[in-house]
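Okay, here's the structure, questions in a sec.
Removed from the display is one protein chain of the complex; every other protein chain stays in position.
And now, chain A:
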Amino acid sequence: MEWETVIGLEIHAQLNTVSKIFSGAPTAYGAEPNRQACPVDLGMPGVLPVLNRGVVERAVMLGLALDAEVAGRSVFARKNYFYPDLPKGYQISQFELPIVASGHLDIELEDGSTKRIGVTRAHLEEDAGKSLHEGFEAMTGIDLNRAGTPLVEIVSEPDLRSAKEAVAYMKKLHSLVRYLDICDGNMQEGSFRCDANVSIRPKGQAEFGTRAELKNLNSFRFVERAINFEIERQIDVIEGGGRVVQETRLYDPDRDETRSMRTKEEANDYRYFPDPDLLPVEVDQDFIEEIRGRLPELPDAKRERFVREYELPEYDAGVLTATREMGDFYEAVVRGCNAPKLAANWVMGEFSAALNRSEVELAEAPVDAGALAGLLARIQDETISGKIAKEVFEAMWNGEGDADSVIEAKGLKQITDTGAIDAIIDEVIANNPKQLEQYKGGKDKLFGFFVGQVMKATQGKANPAQVNERLKERLDQA
């Protein structure tokens, strides 16, 4: 039987405010345990939560970017469950009236087509603390620094049909929150986390199958592998005559499998109710318009503009707008050298390769946009060839100075003096009488041999177009 996969993703993004959602404690990552947990975060009696304006602004920004409805009125609710890293015994979240509803995100599929993925809702909530089970005799250590860190949970419609689509959606959303600068997107530190609801159904069937919820998918690679494992597992269960049970499964990257998390918590009943400590959140039109005015250019718009303005192929525009930093870098290079396609080739090619090789972030690259533009300008004005430029770039990357000083120091300036080129050509012709004879005899292919010899004699510094032109003339005269 042919099966169809149905996937919906729940993505938790930590909002990058400096203070927590309901308290004035800091949110910085990596502090010593409990140094950033104040009485509100600790769930001390008598404390009251006060909502952070920065959190609401970021949620509205996301809502606008997802072309969603931003609720004029949203309500915080208590989600009740017991776990030691949740000191109050409930998580403050949003349930019936989330701040963002009915949005969408367009993803690009491998065949180049676009697919619209529905975003059911995005709601605000507080993160829990961390439990450390290792290293204590019969005890668990609790660190509440993360408790109260603002999260936005973004819930997609079950519109995704493969692990690849799920990854494409997740990457797109990851790029979006970073463009908006509302989340640092650091997956290793847990700033951007994903749970996946996965089910299968016979192709053509309208009803959904029973789904499993996959947790602990903290990288794009794990999302893809966990979903693919889960699809195979469900097919095996059903084709083996069994039934898929609704449950939460944990992905184990070491064994590349998902495992049931069968606990007594299984049939959870969170008994949501409106939090009496918090009033309804009201967002008026002025607030929304103020935020709209602060929205940066978003990835899709930037990509379209790159195609239009710089006449780049769709593919190039997609790569160069994958992150806001990359797009800004590219545009700075273009401003400096006025050669959009050349700049695109270099940013995506040599430059990105060097970043990967050196394992540095764009912001720390030893060659900045101005320096790269300076190099490309020397290709443009034919001071050096593209081939020599790679050598110059390498030297620049290694800290040997800007393009002009490297070209000067290494004597790499292209030879454009016709007299000098002619002299070399004549020498090459004189040194290869046999080839000359064959060429004259009609073996045109040998032209390439002569070009090669001339380039070799000039160590690649001769202007290739000029060499072609002069060589043709000299050979004809010889």
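One rule holds in what follows: a contact is a pair of C-beta atoms (placed from the backbone, for glycine too) under 8 Å apart; a residue touches a chain by one contact, two chains touch by 3 or more; residues count from 1.
We take it that contacts and distances are computed from a predicted model.
For the chain that does not appear here, its UniProt entry gives the protein name "Aspartyl/glutamyl-tRNA(Asn/Gln) amidotransferase subunit C", which is one of "Transporter integral membrane protein", "Aspartyl/glutamyl-tRNA(Asn/Gln) amidotransferase subunit C", "Lipid-transfer protein" or "Putative multiple sugar transport system ATP-binding protein".
When the missing chain is restored to the complex, the residue among A:1, A:139 or A:206 that touches it is A:139. In the complete assembly, the contact with the undisplayed chain comes from A:271, out of A:116, A:203, A:271 or A:456. Touching residues on chain A toward the chain that is not drawn are 17-19, 23-26, 32-39, 42, 44, 50-56, 73, 75, 80, 82-84, 97, 131-133, 136, 138-144, 269, 271, 274, 276, 278-282.
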